[in-house]
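First the structure, then my questions, so here it is.
A single protein chain has been omitted; all remaining protein chains appear in their positions.
Should a chain be cited, it is by its letter among A and B, assigned in written order, with residues numbered from 1 in that chain.
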Amino acid sequence: MLEKALYGSKGYYVWILLLLGLIGLGSIAYYTQLTQGLKITGMSRDVSWGFYIAQFTYLVGVAASAVMLVLPYYFHHYKAFSKMIILGEFMAISAVSMCMLFIVVDLGQPQRLLNVILHPTPNSILFWDMVVLNGYLFLNIIIGWTTLQAERKGVTPASWIKPLVYLSVIWAFSIHTVTAFLYAGIPGRHYWLTAIMAARFLASAFCSGPAILLLLSLLLRRLTKYDPGKEAIQSLAKIITYAMCVNVFFFGLELFTAFYSNIPGHMHSFEYLFHGLEGHNLLVPFMWAAVVMAIGCLVLLIPPAFRNNENILVPALLMLVGASWIDKGLALLVAGFVPNMFERVTEYAPTIPELAVSMMVYATGALILTVLWKVAVSVKKEIA
Amino acid sequence: MYDGGKIITGLVVFVGLVTFPLWSNVGKAAKKPDPKIDTPVIQQLAEKKCIEPKVLMQAEHMKILNDWRDSVVRDGNKLYVSSSGKTFNMSLQNECMNCHSNKKQFCDECHNYTDVKPYCWTCHIEPKEKEKVAWASIEENS
Partner (left out) sequence: MGINRREFLKIAGISVVTGLGGATAVDLLRRAPVEASQVSPNPKALTAKRWAMVIDTRKLTEADCKRMIEACHRIHNVPDIGTKQEVKWIWTEEYEHAFPDDMNEFVSDEVKHRPFLLLCNHCDQPACVRVCPTKATYKRADGIVMMDMHRCIGCRFCMAACPFGARSFNFGDPRPYVKEENPKYPTRMRGVVEKCTFCTERLAEGLMPACVEVSNGALIFGDLDDPNSEVRQVLRSNYNIRRKPNLGTQPCVYYIV
């Protein structure tokens, strides 16, 4: 079926070439990073994880979100998702690939990354992260590919797919819980040491991932006339709205615990984010923009009349993605490192080379997504 | 065959590219590596022997160094009794390079010939070419 990705419209080829160009440009920055080291990034002794790991964290959520389609469709036979589910599974493949690429570009010694397999360390959450990410990637590749292949041949998929599907549902929850455990088990960093970190991650994943999927599906519909169906879109929008409510609620819970307990350690990171600490206030405008966008998107998503109107839905989803990205892809990391372990403030902002390498990874993910979605749409068109 | 012209042409180009290293170096044999062991420290040794016989060292020195690395860093050991019964310090920088202080004329000779680029010396400081006290084995010095 992969040959379907080799033929397309002129616009398709231009897009592929553009992505390859972006990957090439970013590779130059990555080559500089390989030879000079991570000093070309904005990270420091105090903020030792930055943009790369933040993107990995955000994209793990996006990858896990496929479960929001798989669960209703396979467990509860919700047939309305039938045209969208392959898009979700393929997007998960793209997202997980980007996750792993972001981890690799963040490593100081990437040529040694097989040490994680050669010297397995079960007490390390990073070891389990590698296991679950790779497992999820293979699960989605196998499930997505065989179900699409079976659909193309007009047969029901082989029976061994069913247990794999059930496994993938549980696995989706696990990849995000394990990633949350990277943060939630660290003593000493108050912004991260919260029992609801995994729950917050899941809530944020289940609104931001489907939101990105929905936005991309609507874009796909405009480009290829492949329509996932009005019911699918509206159902997914409902799921997204509920998840975003929970996401915002959980953030409110964190704010309450920090500020009502009045414990300085717990409050410091929030103060840095929303007000600034010792004059350092780089993230303050971003955080307040995220608040506005989060509340704004809920105002637009909760009333059914707005949510079912695609002209309002699209800006609402864009705001949701923006707010959730700022919360998870920007604030989460930095607030864990500011203030540092001896109460000093070092700010962080990504550098241009760092953003260029990130662009390389995002373009690679977009390329994988384009190729896979082209295959899916072509096959569906073929059997229609 | 179909497209026979294109296939034959492609094959010829491919074989040409793949065998490029062979035919482009005809007549230019690379110089055989000639590692020099005439450093000041080695010249002062009573018995000019490495920790193990030369053939074993040539074949296994990287494996020996890896085993030494794990033994020193991870297990806290320091002394190595060689097959000849002598005791040495397990240290690339302070034992091996003490005698073989001429990295460019010794280590690099074979490594360059085989195009091997070990990055040991990115961290383990290579000796500056200067006089060092003979310190071949611990027994001679104690």
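As a working rule, a contact is a pair of C-beta atoms (placed from the backbone, for glycine too) under 8 Å apart; a residue touches a chain by one contact, two chains touch by 3 or more.
Treat the numbers as computed from the prediction; the structure is a model and nothing was measured.
Trainee: Could you run through the displayed chains and say which ones the absent chain touches?
Mentor: Checking the complete complex, the chain left out touches A, B.
Trainee: Which listed residue (B:Thr9, B:Gln43 or B:Asn77) would be found touching the missing chain in the intact complex?
Mentor: Looking across B:Thr9, B:Gln43 or B:Asn77, the contact with the absent chain belongs to B:Asn77.
Trainee: Pick out which of B:Lys6, B:Lys63 or B:Lys117 touches the chain that's been left out of the picture.
Mentor: Residue touching the absent chain, from the options given: B:Lys63.
Trainee: Touching the absent chain: which residues on chain B qualify?
Mentor: Considering the whole complex, chain B reaches the absent chain at 52, 56, 60, 63-64, 67-69, 71, 73-82, 90, 93-94, 119, 122-125, 127-128.
Trainee: Against the chain that's been left off, what residues of chain A make contact? List them.
Mentor: Where chain A meets the chain not shown: residues 36-39, 41, 43-46, 48-49, 103, 106-110, 112-113, 115-116, 118-119, 121, 123-127, 130, 182, 185-189, 264-265, 336-337, 340-344, 346.
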